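One chain of protein is taken out of this complex; the other chains stay put.
So that you can tell them apart, the chains are marked A and B in the order they are listed, and the count of residues begins at 1 in each.
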Amino acid sequence: MEVPILKQGPYLIASIQSALSDADLVQLRDALVEQVGRLRSRGVIVDVTALDVMDSFATRTLRDITFMIRLRGAETVIVGIQPDVAFTMVQLGLKLEGVPTALDLEEGIAFLREKAAGPNKEANPRGR
Amino acid sequence: MDHETREARTTFGTSHQMSQPTAELLRQLVAHLRQNRTQLREEWARRITEAKLLTAMTKEEIFAEATSVYDNYVEALETGTFEALQAYARNLSERIIPRGVETHEVVGIVLLLRDVLARSLFAKYQNDFALLNRILDAYEPAANRIANTVAVGFVQERERVIREQQEAIRVLSTPVLQVRERLLILPIIGVIDPQRARQLTEQLLRGIRTNRAKVVVIDITGVPVMDANVANNLVQTVEATRLLGATVIITGLSPEIAQTLVTIGVDLGKMNTVGDLQGGIEEAERLLGYKVVPLAETSELRT
Partner (left out) sequence: MDGERDPIDAPVQAEGSMSSGKDRVLEEVAVQIHSDTDIVAARQKGRLLAASLGFSSSELTLIATAISELARNIVLYAKQGEIVLRLCERGDRRGVMVRARDQGPGIPDIRRALQGGFSTSRSLGLGLPGVRRLMDEFEIESRVGYGTTVTARKWRR
């Protein structure tokens, strides 16, 4: 199942619609990396609102996406992690360390804008 | 013993399984108990008061309940079925538990009734020892089962009430407060057990989502002690909050709890901690970009 990736100005938004198999996640990763390069995007938002389970593979892939896209000079933010899912993740020890997160699409875009504005502006210390 | 067990088994199947002699004996027994209902009931109520049981209830209330229990008791003896008795026991428990009646009192009064009835049987059949024995053989297992049914019904109801109350306390004592836009405060008071910690976390995470909070201040000034498990839960709560894009500020961290956190391997340097709740709120406002200015000034608030 392919995840739709939309271009919104300098940003790419990938909205996950339903449960993704491991292969789907890898495909998403590759598609995002390719498009960021081709379209010279400055940021990527991955919306996981519809994911009812985030297991070790999903977590690792999201981290891979973040790091690979950073190598291309763009920032990634994961938005929409459900409360239940967040709770389960921390109990399993999946922390998404080094991966910025935000509550929803709106917050995600605000984060990317702040990031783009530079380190001089007082920004929220997220993604710690 | 064998004889008694066999009788017990036949008595507590359905009526038509009862052996003839046992059925007949039970009939006699029940008839006797019905005939002497008034007198036996009064004696029972008297002994309840003497034994200082059901002190939470008035004499009239005791008598009224005694009547119901007695009738249900005899009914159970007669039919050998216990559904009605169980239902009655639950119903009774529901009524008397809020009055503060304790388990030992309920067990006590049922045993007293069993006693009162047994003694009256002794009195009636004292001239025919063999018959008395057979009557008691029929009576005892039934009476014991009744006592058990009532006691268990009471205890189960009590446990259910306690669980409900604990749940209510948990929910009430962990409010997630929204004091400013995008800012939540979670004051934790008292000793936390793992289950409560779990509930706290779930409530907080849902609150973050509902209120679109960006900063959460968790105040643990009111938490006297925290073991490693709960400290772990706190750390997990902080991590889960971050996954929802919010920042956590912990206030009221006592030196003892700080030590516990360090012991379980938490890097306090990475945790955002402030001395007290007021300071925490101020820090939160700073993070959110709020600037509290005197009304006279008209500087722009950063959005």
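The rule is simple: a residue touches a chain if its C-beta (ideal position, glycine included) is under 8 Å from a C-beta of that chain, and two chains touch if they have at least 3 such contacts.
These numbers were taken from a predicted model, which means no experiment stands behind them.
Note on the undisplayed chain: of the listed residues A:12, A:33 or A:54, the one touching it is A:54.
Contact between subunit A and the absent chain runs through residues 19-23, 52-57, 60, 63, 82-85, 87-89, 91-95, 97.
Operating definition for what follows: only the chains that are shown with their structure count from here on.
Centre-to-centre separation of subunit A and subunit B, using mean CA positions: 45 Å.
Residues of subunit B that touch subunit A in their complex: 201-202, 205-206, 208-209, 212, 214, 236-237, 239-247, 270, 272, 287, 289, 302. Looking at the complex, you find that subunit A touches subunit B at residues 79, 81-84, 86-87, 89-91, 95-96, 101-104, 107-108, 111, 122, 124-126, 128.
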